[in-house]
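Worksheet: one structure, shown below.
Complex shown without one protein chain; remaining protein chains in place.
Chain lettering (A, B and C) follows the sequence in which the chains are written, and residue indices restart at 1 in each chain.
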Amino acid sequence: MPGSIFGQIFRISTWGGESHGKGVGVVVDGCPAGLKLAERDIQLELNKRRPGQNKYSSPRKENDKVEILSGVFEGVTTGTPPISMMVMNKDQRSRDYSNIADVYRPGHADYTFDSKYGMRDYRGGGRSSARETIGRVAAGGAIAKKILDEFGISILGYTRKVGPVEVDMNTFDASVINENLLRMPNMDKAEEAGRYVDDIIKEGNSIGGLIECEVTGVPAGLGETVFDKMDANLAKGVMSIGAIKSVEIGAGVHVADRKGFDNNDFARYEDGVLIKETNNAGGIAGGMTDGSPIIVRAAVKPTASIHITQPSVNRQKENIDIMIEGRHDPVIVPRAVTILEAMTALVIVDAMLMNMTARMDYMKKVYE
Amino acid sequence: MPGSIFGQIFRISTWGGESHGKGVGVVVDGCPAGLKLAERDIQLELNKRRPGQNKYSSPRKENDKVEILSGVFEGVTTGTPPISMMVMNKDQRSRDYSNIADVYRPGHADYTFDSKYGMRDYRGGGRSSARETIGRVAAGGAIAKKILDEFGISILGYTRKVGPVEVDMNTFDASVINENLLRMPNMDKAEEAGRYVDDIIKEGNSIGGLIECEVTGVPAGLGETVFDKMDANLAKGVMSIGAIKSVEIGAGVHVADRKGFDNNDFARYEDGVLIKETNNAGGIAGGMTDGSPIIVRAAVKPTASIHITQPSVNRQKENIDIMIEGRHDPVIVPRAVTILEAMTALVIVDAMLMNMTARMDYMKKVYE
Amino acid sequence: MPGSIFGQIFRISTWGGESHGKGVGVVVDGCPAGLKLAERDIQLELNKRRPGQNKYSSPRKENDKVEILSGVFEGVTTGTPPISMMVMNKDQRSRDYSNIADVYRPGHADYTFDSKYGMRDYRGGGRSSARETIGRVAAGGAIAKKILDEFGISILGYTRKVGPVEVDMNTFDASVINENLLRMPNMDKAEEAGRYVDDIIKEGNSIGGLIECEVTGVPAGLGETVFDKMDANLAKGVMSIGAIKSVEIGAGVHVADRKGFDNNDFARYEDGVLIKETNNAGGIAGGMTDGSPIIVRAAVKPTASIHITQPSVNRQKENIDIMIEGRHDPVIVPRAVTILEAMTALVIVDAMLMNMTARMDYMKKVYE
Partner (left out) sequence: MPGSIFGQIFRISTWGGESHGKGVGVVVDGCPAGLKLAERDIQLELNKRRPGQNKYSSPRKENDKVEILSGVFEGVTTGTPPISMMVMNKDQRSRDYSNIADVYRPGHADYTFDSKYGMRDYRGGGRSSARETIGRVAAGGAIAKKILDEFGISILGYTRKVGPVEVDMNTFDASVINENLLRMPNMDKAEEAGRYVDDIIKEGNSIGGLIECEVTGVPAGLGETVFDKMDANLAKGVMSIGAIKSVEIGAGVHVADRKGFDNNDFARYEDGVLIKETNNAGGIAGGMTDGSPIIVRAAVKPTASIHITQPSVNRQKENIDIMIEGRHDPVIVPRAVTILEAMTALVIVDAMLMNMTARMDYMKKVYE
């Protein structure tokens, strides 16, 4: 399927992203009836990803105001009209893109768009633009997370590393994540990373990072066993975020160095409760959740647009040097955390809905 | 969708895997008409993944013989009856599983299967068993790779690392990959890793590794731009392989440490040919291929079954110690290479078929 | 999948329909890049289905003005951002629905909505409302038909019967279809039916009819051979239109009375051109088009809302008598013709795109 739809039962169709189009939006099909939902629920989540908030993100004033166009009646989802949500673009002044219309910017998808479609909407990045993620956040970050909340499932995303500055997970402090611009779970590291990014800004360069997401309260047994494994669907959802170049579950790349005895998680019952001493599996075995926290990690590449002259080519097949105008984010890592949470929420809600159909006794609970 | 079907146009449904079921198989829907195909094409690929070949894999004699049951007429695919392929199980003697029926083995999906379905087919691993991959290899490793071959696209998988022993990619030698049991692209490293695995065997332990796959000859523009990005679909396909805990594209996890100027790939025309000086993007930008090689990498966890007593629990909620009988592979890494190639081939063929529908001028090529 | 998405490659997601929601719309995923498209193309088609035009349809002033929100750049589809289209509702004054909030109107889906969701948005019919079809017409009637037009394929819908008044197909006159309000292909019958409907209006009653659609210029070989037969997908698309109770292909229900010799279509070559003497098959054999016109026919039930007191029940489980206020269409048959054309166009475009992937030689046309 051609790509703008995600999910099997809880399905979202995002649209827009051309920064000078009329707006961006998302249509959510398959949201169960009976969920309380208001525009402010969506708005709160969208505000988290909004740029222009601080020195690390570009100072466009995107006063993103979401509207729910259908699917909610008297504050509750109705089940049938899909929930359609939209953010109109305020700022449609006709910027001049003629200088980039013909060039292929390093690290951008300009050349691949042209190769695929024989043409390209060069205004502001098109479907690869960060604005496309508004739909993901409205659907996943807001609605899907609200459903999970009803079942005591919560998702916590954070920045684990910015360039060389990494948080030691033994010093993890959830309470400070929203206290620092880089969304790191350790205040000292956040400050150190902040100073590092200041230097990057002075260079006109950009820097990558590592983001992580922990999901707690997940019942055991979610996810399918062959192709639609929980980890496989998480991998797809997370890798579909622009700028992500790796997805890891639990111990991730580190299992390559491990021996079986060290990597196996040992379970014990303590006072009748199943406890895993370690969580190298990241909460997933055989594609299904095991009841311990799901751990997903992803590497975010440094922003492609930088204030340094770079060699490249143009549509006329000439070699050129290019300096990209405008201000750009030196680090998109903290904003990617919001999208990571949104995609994770979408995958888990979808798996919960699918899993309802897995057993005859569940059918009997619903129909008898 | 509940999980035994993979792909959008070129779609495979695998079945079986219970090691004492009657067989395993795959149904391939959407294979274009007019492809030359014979049972020996499938058999050759299956032989690569067969265990019992050497000291690193368990000595079951699986004389897997594939049969094509439908979909081929006079040596050519007919387009319409899906291609149904099956390998009958030869060895169905009733082994005694009573000792594992009630216990949850560390690192296995026993507990999650029970949680999901309220029951479990405890004979030999069920759908998480390595035998399930026969269907993937028959469909992807054989048929999909044969289609790619018609367009000059080739897939080369290899082992990059076994435990601490890693191949320096500057010494990459494709010609030796099939000359060593661990499928490493460097003979010295292969021998060093072999000695390391010998020690692992003596410990009764197991070891993980890193596998990689390079796809060359890919046209630019394959893959969709939002959720069905080429990298997103590769991530799903690869993460759906049992024992895989990470998926990386190109520079992968290393982009977290990189600055934008260092990570951007610079393109130049040399004698009219587009050349990328580096390939940190792994051949994919904005979800679409850029014409340079696709690089996919995955970490394989150490085999869960080991010859060491481990703590665990059973269905009666008791804490127990468990020693798993039988012989087990100390390292499944080289066998995973074959599955990695198969899943990669499936994703690329599917993207090629989907991409045919992306442009009006392609429609005109077909219908005018 | 929960139902608001139609199609496999050319996929539409419709939203809205609550008559007092903010609007209705559709997101079209999978439209090939390079199609010329402007808002006026969509508007023209929407105007055909607009009520308030004449004495047979309710006099709401729906000044439906469509906006293309994304997916078109410089007058051409870009391939990647799905085409998002919306019609804002102008008339959102708060009508009083309290008299119908608790009753189940005969022939409406009030009871089934309540049964399914445990609640219902009683304002103006919700997703069963005629306004939901705006999305179908914008996507199918406008965009899909425009694609078909590029390949010389045209779709002609008309009313074959209104109550007892039926057009003899030997007197078929395409030129008058748009000359009469009932869209009948014979002027005398249109006038006779018009007088019949005048009587229905006086009774406060409503009447059903039979609509048909002929597709010419279709290449042979479209449609799949088992479940996604061309006729099967047409049946689904057409039966998904509200008020449709039958779908027939070619001779349709009349094949039940036929002998094989009389029902088989005999083909002959005349001057090198394949001619079928009859078209009982309706242009489809074995699920695939045979190059002759596709004929689809559907029965439209009489409007459920009438100006006659009817017995029914309410949410309090009481038996009641109900008289539905407001003006209602005595016959929705002519408006259903537009939706029939739209759904037919969607199915055929989707089949054309899918069929591009059916043959190795087509792959070679695109990739070599």
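In this section, a residue touches a chain if its C-beta (ideal position, glycine included) is under 8 Å from a C-beta of that chain, and two chains touch if they have at least 3 such contacts.
Here the structure is a predicted model, which means the values were calculated and not measured.
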| item | value |
| --- | --- |
| Hidden-chain contact residue, picked from the options C:43, C:89 or C:225 | C:225 |
| Residue touching the undisplayed chain, where the options are C:36, C:65, C:202 or C:258 | C:258 |
| Contact set of chain A toward the excluded chain (per top definition) | 9, 30, 32-35, 79-80, 147, 150-151, 219, 224-226, 352-354, 356-368 |
| Positions on chain B where the hidden chain makes contact | 1-5, 8-9, 11, 13-18, 21-25, 27, 29-30, 33-34, 67-71, 73, 76, 78-84, 86, 113, 116-121, 123, 126-127 |
| Chain C residues that touch the omitted chain in the full complex | 1-6, 8, 14, 104, 106-109, 111-113, 115-118, 126-128, 132, 161, 163-164, 200, 203, 205-210, 219-229, 231-240, 242, 245-269, 272, 274, 280-282, 284-291, 299-306, 308, 310-313, 317-319, 354-355, 357-359, 361 |
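Just so we're on the same page, only the chains that are shown with their structure count from here on.
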| item | value |
| --- | --- |
| Chain occupying the middle, per Cα centroid | A |
| Rotational angle, Cα trace of chain A fitted to chain C, multiple of 5° | 180 |
| Chain B and chain C: spacing of chain centres that average the CA atoms, whole Å | 45 |
| Computed distance of Cα centres, chain C from chain A, in Å | 38 |
| Chain A residues counted as touching two or more neighbouring chains | 1-5, 8, 14, 113, 116-118, 126-127 |
